[in-house]
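The complex is shown incomplete by one protein chain, all other protein chains being positioned as in the whole.
The letters A, B and C name the chains in turn, as written, and every chain counts its residues from 1.
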Amino acid sequence: MTTVTSEAVLPGAAQRRVRGYASGKADYLVRLRKIEGQVRGVQRMIESDSWCPDVVVQIASATRALQEVVVGLVSDHLRHCVMAATKSSDDNGQAALDEVAGLIRQVARL
Amino acid sequence: MTTVTSEAVLPGAAQRRVRGYASGKADYLVRLRKIEGQVRGVQRMIESDSWCPDVVVQIASATRALQEVVVGLVSDHLRHCVMAATKSSDDNGQAALDEVAGLIRQVARL
Amino acid sequence: MTTVTSEAVLPGAAQRRVRGYASGKADYLVRLRKIEGQVRGVQRMIESDSWCPDVVVQIASATRALQEVVVGLVSDHLRHCVMAATKSSDDNGQAALDEVAGLIRQVARL
Partner (left out) sequence: MTTVTSEAVLPGAAQRRVRGYASGKADYLVRLRKIEGQVRGVQRMIESDSWCPDVVVQIASATRALQEVVVGLVSDHLRHCVMAATKSSDDNGQAALDEVAGLIRQVARL
């Protein structure tokens, strides 16, 4: 979780180089590949005329897994990228916090 | 939307052959392949250290698309499979309705 | 929200008199009064300038409790009212199932 140095603007190019999920990247990729596999599995179920409630259970599982990824990403983002932004300057901090505020609606709508 | 004939038990083998999404199958598959592509796109975004809020927006979009598929599947299931089950016998109907009641929690938890 | 007038429309006046939650009515009322109290508690918290995350936790709790009520109501409805509708006639059954299919979107959006 490197906070390279203080950056100029946000979400400008430099600031956006700080990545909160850098260390957990491999873990996120494993989870996303599993979700991708679940979505493919659902396609096979529909192709082979599986019983609809069984399909629904599979999709619900994939949806929850995606939601867990989102929760993790936003948490990491707050703890690392936003923290780094607030340290670099008040304007950067405010911009990063406003951006997350805008994300909350997306997360809540899940 | 084939309601082959009246079947014996539910969710027994015969009854479970009625498939509500039969006619919309191609449409569901198109949507699921698009979602699969979105999940792969998210993996590429993380691999290339994309800005976390951009990733979250993509995942939120995939999640909503999955939820739409679930809503469609459950609606189709009620209108066709459950309807067919209730016509075949009271026991089949009750079993099909109990099963959907059990699904509601999954759908609501999404 | 008058059911008086809607008694005249599908799925039929007589059918709509069957109430699935009749036996669990007292339980639903207890839960809803508790939720009402939680919503009043949230108002007091905001009036007294409580710390925002504490308020959010309270609202999240009330929201989940409402969601549990919805899940219970829809399940009861399927098991009793919809079952009764399907027994009374095919048209009543189809109308009741179509109505629940329309509800799924509401439930999933929660």
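Quick note on the criterion: a contact is a pair of C-beta atoms (placed from the backbone, for glycine too) under 8 Å apart; a residue touches a chain by one contact, two chains touch by 3 or more.
All values derive from a computational prediction rather than experimental measurement.
J.: Sort by label and list the shown chains the missing chain touches.
T.: Those shown chains that the absent chain touches are A, C.
J.: For the chain that's not shown, point to the residue among A:K25, A:R44 or A:K87 touching it.
T.: Of these options, the touching residue for the absent chain is A:K87.
J.: Given the full complex, what residues of subunit A touch the hidden partner chain?
T.: 67, 70-71, 74-76, 78-79, 82-83, 86-87, 90, 93-94, 97-98, 100-102, 104-105, 107-108, 110
J.: Hey, which subunit C residues sit against the chain that's not shown?
T.: The list for subunit C reads 1, 3, 6, 16-17, 19-22, 25, 28-29, 32-33, 35-36, 39-43, 45-60, 62-64, 66-67, 69-70, 73-74, 76-77, 81, 99-100, 102-103, 106-107, 109-110.
The working rule: only the chains that are shown with their structure count from here on.
J.: If every chain is a node and every touching pair an edge, decide which shape results: line, ring, star, complete or other.
T.: Its topology is that of a line.
J.: Looking at subunit A with subunit B, do both copies bring the same residues to the contact (over half shared) or different ones?
T.: Looking at both copies, the contact residues mostly coincide.
J.: Subunit A to subunit C: how many Å between their CA centres?
T.: 32
J.: With centres defined as the mean C-alpha position, give me the subunit A-subunit B separation in Å.
T.: 24
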